[in-house]
Each structure stands twice: as structure tokens, then as C-alpha cells.
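Missing here is one protein chain; the remaining ones are kept as they sit in the complex.
Lettered A and B in written order, each chain numbered from 1.
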Amino acid sequence: MIARTFALAALSVLPAMAQDISRPQPARPGIDFQSADVRKLQADDFANPGMLAVARGERLWGEKLSGSDKPCVVCHGDATKSMKGAATRYPRFDPALGRVVNLEGRIDACQRGYGGGSALAAESAELVSLTAFVAHQSRGLPMAVSLEGPARATFERGAALYRTRIGQMNLACTHCHDANWGKTLLAEPISQGHPTGWPAYRLEWQATGSLQRRLRACFFGVRAEQPAYGSDDLVSLELYLAARAQGMAIEAPGVRR
Amino acid sequence: MKRRDFLVASGAALAALKARAQQFQPGQDITPFIEKVTGGAAIERSGIEVELPQIAENGNSVPLRIKVPSPMTAADHVSAIHVFAERNPRPLVAVFHLGPQTGRAEIDTRVRLAGTQKVTVLAALSGNRFRMAQVEVLVTSAACLDEASMST
Partner (left out) sequence: MIVGRLQVPPTARRGEAFQVRILIQHAMETGYRRDMDGRAIALNVVDSVVCRYAGREILRAQLGTGIAANPYIAFQAVADASGEIEVEFRDDRGEQGRLSATLTVT
């Protein structure tokens, strides 16, 4: 069944123009493709294990982190106000940094640049928790990234990568997430690949993790080399996915299998 | 009960078992575990409700609901609820101790299941009475012994 599924995917004709955004219709968030138990867990603000990361992020918001002399609260005050809507705009081109950054990258750059601290390691408890806390302030708000100016080139790169066959399985993201969403792969329903639920608590990880961690797992899934955290490939892909999910509500913290 | 005793009781002997594909992970006979609790006394197969999903997407976290209807009085109450997973490397999952001061015997938790298996819930009641229920759960991604997730 799996072989036939992929044979069908390979036969599908894909648009050659990189600037096309493939938007599966109807647009459905990742949570729709999870089991009833996982959906219930995500909706339960007390039992959702991702909320532990959010709670931790809330504590860290007021603390000095790894050498920084300024807790986030000093500049940003009450996050429930100052961070509302922030996550809907990421990834974005940051003029001060001169590149496109995702939310993790912005938090890390902030803490190093303005706080004077050392880097927050990728997937560290601190960075994941702060990202989960900030993203959570935008829960329910629609994704609204900008592709203006220098962000455009990053977006084009992400769009091209999304359609590029990779790995020993020689598959592109589009083969599963555009051509075969809703069908099952090894007993698991394939989602449309939207990023709105991240950071998320993944049952498989028994921990909350970032979207980039999940994307790396996808690369692993098709037996491709995993791009490094923060690499251009992953940031570009994130921007493409965010644009593709334009208007869809942020769910953070999500729960996934 | 010290942790070490608890783990020895839960079958730590299987801890040395190497990681294997799910279908080759044998289940243990949990009768000795049951008898350790009941001392051989008779066990009723009714009067205890156990809810588990038919299919658990990931064995790392499976919701379990246990309900033992009981007046929970000094004379007639549930004193402990034991949970066993026959195919887990340590079959004893948890023991919940309660009593008349609790008022009800209804517990929710989330367990790890190392593969498709039967989960056994044994309630010990006052007056040396026991009730047991067993539920089969199909686990599509096994916990504990499937190490593929570490690199991702």
C-alpha cells in the first residue's frame, strides 16, 4: 500500500515555478490529523504537557539567562501584552540582524545582543520554553508573515526546497503534504505540514520541541541528511511553511504523537 | 516501600532484555504479581471499569482511567489499585493507595506501554476482596525499547 501511495505521488505533476504556494484545500491544522486522545490533550490547558514548557518560559521571562544582565521583562514588560501577535510574524527579515530569523533565532539574538548573554543552545530547555511561552501569547491569532524585501529571496529558497526531492527515499515535502495528506503512512495520517502547532509536545520525544526539530525528523524520515539547527535551509523552509499557512490560527503549545 | 524494592518487585530482571522489534518482545506471565497482592484469594471480574484507547498512537503516553464503584466507607472501601502491563520490561506500572477518606475510587493517569498488550488493573478492597479487569491495547509505536526516536 505504501509503495502504491508513493508511486501515485511520483506521477503527480508539480508546478515548476518556485513562487507558487501550494495550499491544500480545505486548510486543516496538524491537530486534525492526530488521534482523539491527542486532540483532547492539546485542548486541555492543564494536562497539555506543552503548558509545562510555557510555564517554564513564563518563569524564565523574569530571570537573567546565561550571562545576560537583562531579563526579558525589563524591556518587554508583561508578555501577555507585548508579545501578543509577535509569533504570527515569524520568521521575518530582521534589519538589525540582516537576515531572516525564526522566533527562536530572534529570542536568542535578543538575549545576546541586548542582554549581553551567551547563546541559548538550540533545543535547550531555556530556548524551547521561552519560544513556547512567546508563541502561546499568539494562540488563536492568524499567521501573518511578510514576504516583502529581503524576505522574498528566503521564501523563494524555501519554496524550491519544499519541492526538491531529497534523501534515499527521493521524496520532496510536497509528495506527502500536498499530494497525499489525509492518507495513512505506516498507520499514521499524513498532515498538510502546517507549522501552526509549534513548539509542540511530541509524545515520541516525551518533550516539547521546536518546529525545526520536527522538520529535521522529516529529513530523517526520508533518509536525508538533517540540516543543522538554524541553517539557511531550515529557516527558509520555515518561512515558506508560515506563508503557506497564512491566516491559520496559531495553536501553541501543540501536542503531537 | 523503597524505590529499589518497588522496582525489584516490578520485574527488573527483564531490564537486561535488548531492544527488539515489537512483535518479538514477549509478554510476561503476571500471575505471580497478582498473587503477591491477593495471596491467592478469589478475584471478581466485575465491579471495576478500566478505560484505555483501543489504539494508542504512541506507547510513550497512553491515557488510563480506572473507576471502582464503592461506598468508600470504613467498612467497605477500595484500599489500593495496582496496574500491570504484561509486556513492559517492568510489568508493575503503579500502585495507588486510597481509602474511606478519599471518598471515591476514580483515577486517571497516563502510562507507558512497550507494545501492543493487555493492561491489567487489580483493585484491593477492604475485607480481603479483589476485583480485576484486563484491557487489550494496540500500540502502534512502542515505548521503552524502540530507540529510533533518539536521533530525531
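Quick note on the criterion: contacts are C-beta pairs under 8 Å (C-beta built on N, C-alpha and C of every residue); 3 or more make two chains touch, one makes a residue touch a chain.
None of the values given here were measured: they were computed from a predicted structure.
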Among B:Ser61, B:Thr116 or B:Ser141, residue touching the chain not depicted: B:Ser61
Where the missing chain touches chain A, by residue: 46-47, 49, 51-52, 55-56, 206-207
Residues in chain B touching the chain absent from view: 1, 3, 6-7, 10, 15, 19, 60-62, 72, 83, 85, 88-99, 101-112, 144-145, 147, 150-151
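Going forward, only the chains that are shown with their structure count from here on.
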Distance between the centres, which are taken as Cα means, of chain B and chain A, whole angstrom: 36
In the complex with chain B, residue positions of chain A that touch it: 34-38, 41, 187-188, 203-206, 213, 216-217, 220-221, 257
Residue numbers on chain B that touch chain A, as the complex places them: 53, 55-58, 60-63, 140-141, 149, 151-152
